[in-house]
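Only one protein chain is missing; all other protein chains are in place.
Showing chain A:
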Amino acid sequence: MAKAKGGVEEMVLKGKIKVPYTWYVGECASRFYVELRDNKRIFGTKCAKCNKVIVPPRSSCGKCFVPITEWVEVKDTGVVQTYTVVHYAVPGIQPLKPPYAYGIIKLDGADTGFVHVIVGADLTALKAGTRVKAVFKEERQGNMLDIQYFTPV
């Protein structure tokens, strides 16, 4: 028992906050997820001002601050821009049991990357620049984990 200087037992009260959320992703992201779920196709949007293909899609360009309306399909292959190998465990939060790799994947045809897990690699051999391909889940629900993982090719 911890004691304060005055000799009194320093009590603690343990609590837990369980907070459910429902994120309405919006029509732009919905279109992306429907294509992913139904057709295993990956789309980005292209800014008419800076010409960048943004994946996952956005309905406005953060840098140019203009609306984006053009949709562009990108490949399911790409390159690992950076990554890490996770060794610590946070049960209920992490998508995989450690150790596992995850990193930033830039798909062919896209100008931006996004974060995802990398499976099937010798973790010690993984490096920035490794080429990867998406492996899709059999039963897809319309979220980023419809891409089950990326694997080196």
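Methods note: a residue touches a chain if its C-beta (ideal position, glycine included) is under 8 Å from a C-beta of that chain, and two chains touch if they have at least 3 such contacts; residues count from 1.
Here, contacts and distances are computed from a predicted model.
Undergrad: One chain isn't displayed here; going by UniProt, is it "RNA polymerase sigma factor, sigma-70 family", "Spore coat protein CotJB", "Carbohydrate ABC transporter membrane protein 1, CUT1 family" or "Thiolase family protein"?
TA: Per the UniProt record, the undisplayed chain of the complex is "Thiolase family protein".
Undergrad: Would you indicate which residue among A:E10, A:E27 or A:E138 is in contact with the undisplayed chain?
TA: Answer from the full complex: A:E27 touches the omitted chain.
Undergrad: For the chain left off this view, which of A:N39, A:S60 or A:T82 is in contact with it?
TA: Reading the full complex, the residue touching the unseen chain is A:S60.
Undergrad: If the hidden chain were put back, which residues of chain A would touch it?
TA: 13, 15, 17-29, 58-63, 65
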